[in-house]
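Below is one structure, written out as structure tokens; the observations come after it.
Every protein chain of the complex appears in place save one, which is left out.
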């Protein structure tokens, strides 16, 4: 069962650029995480954009939806910044016949302590095991995007 | 949906004891991994034993089966050494009405690079999403213990 | 031989704030690094400010110089951002009878891969072993601040 992984940027892919004295979205980290986890399922990674999710526009979301709708794969992971992850997930509602799992992290994958690796493990299982639908996978739970939000103050997603 | 986590030792829990100049099974690492991943589901950890899985006996497996059979929880993760994980999983076949996921890791959780955190993320999702049954969750896949084995030379589990 | 450690911020202390979607200078990391390294010498950490070194002013440098000049300790480490580390070191030239070592890092100490821990180990030895003077300790070398600069493009300090 092959998984197609689309990346859009977000905290999970942030690396530190010394020259600019700041963290910015860098190369997608997920392939490295999967390699270190010694996984054996088939997957393919494609980077759609490298954005902080606060900067994501409606046109970006249309592009993402189009990419996923036209993809032959029916098991899809989308890595995404957490701030507008729910919004993008909602823009995907209506795509039929595919299991689409959005995940990301509150701390960059390259940090010594981060939620990124756990979240990727969780999202891989969700992409394999859940039926068709659009899911937000964060904090060890899977959320329906129509009834979820990020609680910024508490660093976690919750049901609304 | 609460998850009950039983730990039995194995590589995932190995820490380095300088005084003995060797790695030995230490405190269960899974609660720390879940805390770092900032998870929000309910869980409970109980250590049954701290063994290298090569030293696990039939009596140990009976004890594990009894613990799980008598547990009120129906979503269970069992962390276990990889060498006899399949054997223990087979000893649990027959327990009805519970989703039981065995996982562990090839490299200790405390290493800078390890499959442990990914595997725990994957196992949590499997425990939540799979129907009743006994599953071995390793290398980003879920295996039926009656048709799985560890390929020692290749550091991975495979279907038989 | 006690070492007094002053911290001023810089990349070494940057942590990721999810709420602001950016890395900012956080708590000083050096005490944690020393604890993990299991060191046994006596030390004391005092935070003077938490600044990106590009934002450091002449008034800040005067404050730092005054703090160090008035300190009874004669073995001093100053953690500092790399961009203006040389400039601050030059502002300390003239302080007599003390071994003053400035260090920092190109990557935050909390990253899985960073130069921070090595640099702290190196700076501790330099503070203990060098005679009185002002030194910049980076890239496994000790520089005279009057003949050093940061080569931004190459991510390293060099002699001028």
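Structure notes:
Per-chain residue numbering starts at 1, and chain names A, B and C are given in the order in which the chains are listed.
Keep in mind that, in the parts below, a contact is a pair of C-beta atoms (placed from the backbone, for glycine too) under 8 Å apart; a residue touches a chain by one contact, two chains touch by 3 or more.
Computed from a predicted structure; not experimentally measured.
In the whole complex the chain that is left out makes contact with B, C. For the options B:88, B:107 or B:128, the residue in contact with the chain missing from this view is B:107. Across the entire complex, the residue among B:1, B:54, B:93 or B:160 in touch with the chain not shown is B:54. Touch with the hidden chain on the side of chain C covers residues 33-34, 36-41, 106, 112-115, 117-126, 128-130, 137, 139-142, 155-158.
Those residues of chain B that touch the chain absent from the view are 11, 14, 16, 18-19, 21-23, 52, 54, 81-83, 106-108, 110-113, 152-153, 155.
One rule holds for everything that comes next: only the chains that are shown with their structure count from here on.
Shared contact partners of chain A and chain C are absent.
Each chain gets a centre from the mean of its Cα atoms; for chain A and chain C, those two points are 37 Å apart.
Centroid to centroid, with C-alpha atoms defining each point, chain A and chain B lie 26 Å apart. Chain B and chain C have Cα centroids lying 44 Å from one another.
Residue positions 106, 112-113, 155 of chain A are each in touch with at least two other chains.
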